[in-house]
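A single protein chain has been omitted from the complex, and every remaining protein chain is retained in its original position.
Here is chain A:
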Amino acid sequence: MVSFDRLFSGRMGLGQAATQHALETQHEDMIVRTVKQRQTGEIHDAQYDYYGKRLATCSSDRSIRIFDVDGESHRLVETLKGHEGPVWQISWAHPKFGCILASCSYDGKVFVWREQNGQWSRIKEHTSHTASVNSVAWAPHELGPLLACASSDGRVSILSFKDDGSWDTALLDAHAIGCNSVGWAPATVPGSLTSQGPNSGKGPITKRFSSGGCDNLVKIWAYREDTKTWKEEETLEGHTDWVRDVAWAPNIGLPKNYLASCSQDKTVLIWTQDTPSSPWQKKALRDEKFADVVWRVSWSLSGNILAVSCGDNKITLWKENLSGEWECVSEMEEKNMAGGN
């Protein structure tokens, strides 16, 4: 057990001293088992569902595991198999669409899984990509059941689930060498919540997502209602090596768009945009580079805490202070590092 610092306004580690417990996923490499050797089964992604009651993990062992998580108790409820390569990422759909999970894999496929009456089944196999699919993300629920997939073949595909049970697919040439990540923009325009009230029901809806690629670029894509097509809206230059992850902050009363990107170049950039038509401004999360590749950026639900996963085995939590500066409020690292290993 360790102390867990509060993430909010204070930082003294008192009071909110919290707990940490472990959950063993039991992922293992299916192929290697056949030769009776234990092989790597590294987890590549872990995602909570909408209510935080279920945790899905995916791994190099080609499986997806789903756990019920309630306080300190957790129970493996399902193992989904079918991918023929490491499963890179998973994404839960909004519960209004049912209990639906998407997964993408090194095998170039995207699967959409659905649970009904306690039984999981694969309801869609998306095989349009010709190389590893590295990232999947469901759109905000206001936009309907839309799934974005990013692939090493350089393309991003957008799957839309139609009422009759069929799927439409749009394929976009996104990043020539390969695409590593996709992330959706919040459906509501920044500032609209504050200017019109959160429940006016009149806030404009935007249909945008971002992608990060091996061309060191972050791209913003927007849907044009007039032509019914996705268009590249903006190319954001700032990284000097592969962009590993992009994450759009949830828009909960925030006055502007916040987009975080992290890269092989050991930096995290925070991109901000006041309105959908304003220019993007970039700002490094911190002045100096991180110690290693930054693999993942993830926002809290309230959009004011950013978790940064760096290759130096540290997870750092960042928060924008009252003056608009980003400050690291907490670090998590494995125990032995403290001993100087």
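Some notes on this structure:
Convention: a residue touches a chain if its C-beta (ideal position, glycine included) is under 8 Å from a C-beta of that chain, and two chains touch if they have at least 3 such contacts; residues count from 1.
Rule of thumb we're sticking to: contacts and distances are computed from a predicted model.
Going by its UniProt record, the hidden chain of the complex is named "Nuclear pore complex protein Nup85" among "C-3 sterol dehydrogenase/C-4 decarboxylase-like protein", "Nuclear pore complex protein Nup85", "CCZ1 homolog, vacuolar protein trafficking and biogenesis associated" or "Casein kinase II subunit beta". When the missing chain is restored to the complex, the residue among A:Ser60, A:Ser135 or A:Ser211 that touches it is A:Ser60. Of the options A:Cys179, A:Ile270 or A:Val329, the residue whose C-beta touches the omitted chain is A:Val329. In the full complex, chain A contacts the hidden chain through residues 1-29, 32, 37-48, 50-53, 55, 57, 59-60, 69, 74, 85-86, 88, 94-98, 106, 116-117, 132, 141, 163, 191, 193-195, 197-199, 201, 250, 252-253, 255-256, 274, 292-293, 295-296, 298-302, 304-305, 307, 309-315, 317, 322-325, 327-338, 341.
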